[in-house]
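Pasting in a structure now, in C-alpha cells, and then I'll have a few things to ask.
Now for subunit A:
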Amino acid sequence: MGERGTRSLVEGMEKPASRIDDVPEEKVIRSLLDNFPATVTDFKKLRKGVIRARIERRDLYRCCKFLRDHLGFEHLSMISAVEYDKRFEIVYHISCYGSCLLLELITSTPKDDPSVDSVASIWGGANWQERESYDLMGIKFNNHPKLERILLPKDTLYHPLRKDFKGGG
Partner candidate 1 sequence: MNLFQFCYGIIHWLVDLINHLWYWLGNLLPWWFGDFFNAVGDLAASHGNIVVFTILLEALVILIIAVVNVLNFIWIDRKFMGRMFDFYGPYYVGYRIGGWLQNIADGIKLFVKEIITPAKADKIGFYLGPVIFVSSSFLALSTIPLGRNFGIATNPSGLGVPASALIAFAFFAIAPFAILISGWSSNNKYTLIGGMRSAAQMMSYEIPMLLTVASVFLLAGSFDFMDIVSAQHDIWFAIPLALGFVIFLVCLVAEVEIQPFDLPEAEAELVEGWTTEYSGMRFGFFMMTSYLRGYIGGALTTALFLGGWHGPALIPEPIWFLIKAYIVFVVIEWMRWSTPRVRVDQLLNIGWNRLMPLAMLNLLIAASMKTMGWF
Partner candidate 2 sequence: MWINMGPQHPMTHGLWNLRIKVDGETIVDAEPEVGYLHRGIEKLCENRTYTQIIPIADRLCYGSSLTWSHLYCLTVEDLMGIEVPPRAEYIRVASIEMQRIASHLMWLAAYAADLGAMIGFIYTMRDREVFIDLLQALTGSRITYNFPRIGGVAHDIPPNFERDSLRACDYMEKKLKEYEDLFDGSKVFMMRNQGVGVLRKEDAMNLGVTGPPLRGSGVKYDLRKDMPYSVYPEMDFEAATHPDCDCYARYRVRMDEMFESCKIIRQAVQKMPKGKWRTVAPRNAPAGTGLGRVEDPRGEGMMYVVGDGTDRPYRLKIRSPIFVTVSAAKKMLVGYKVADVVAIMGGLDMCIGETDR
C-alpha cells in the first residue's frame, strides 16, 4: 500500500498526470484554495488518498475545468444526488489515472431550484450520469446536450428517489 501515489505511469500517456505525480493531497487542496478562495470550503481528508471539498454551485463548472486541465483529474467516477430536508447535494467523485487521488466534490442546490451547471462538456462520461440524476432525482443540469429520462419511460411524471415519493420500496 505504501507506493500509492507514486506509481509510475504507463509509457506514452500524452497528457501526463505527471503533474499530479508528486502532488499529495495537501497540494491539491492548496491549489484549489488559491484559485477559488471564495467558493471552495470545508476541506477534509477522509482517508489516505480521499479528499472531500464543498463548492458553491456558481463556480462548479470553472472548478471542474480547472481540476481536469491543471490538476490532472481526468476521470469522473460518479455523480450522485442526495436529498436532504432543505437542499439537494450533488456529489462528484473525481479521480485521476496513474495516481490514486479521489476527490469528493460536493455542491448543493436549494430545493425550489434544483439546478447546476452540466459538466458533460468537460468529462464525456458525465453525460448519462447527469441524465440519470435528472431522471431519478429531478435535478436540472444547465447546458446539458440531451436532458431526457433515461431509465424510466418517457411519460413518467414522478422522480422516484425523492423522499416525498412514497410508491415502491
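Candidates were picked such that all candidates are chains of the complex that A comes from, given by their letters.
Assume contacts are C-beta pairs under 8 Å (C-beta built on N, C-alpha and C of every residue); 3 or more make two chains touch, one makes a residue touch a chain; residues count from 1.
Values in this document were obtained by computation on a predicted structure and should not be read as measured data.
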Expected hit for subunit A (complex, candidates 1 or 2) is 2
Candidate 2 partner contacts - residues on subunit A that touch it in the complex | 1, 4, 7, 9-10, 12-15, 46, 49-50, 74-78, 80-83, 91, 93, 95, 97-98, 100, 102, 104, 123-129, 132, 136, 150-153, 160-161, 165, 168-169
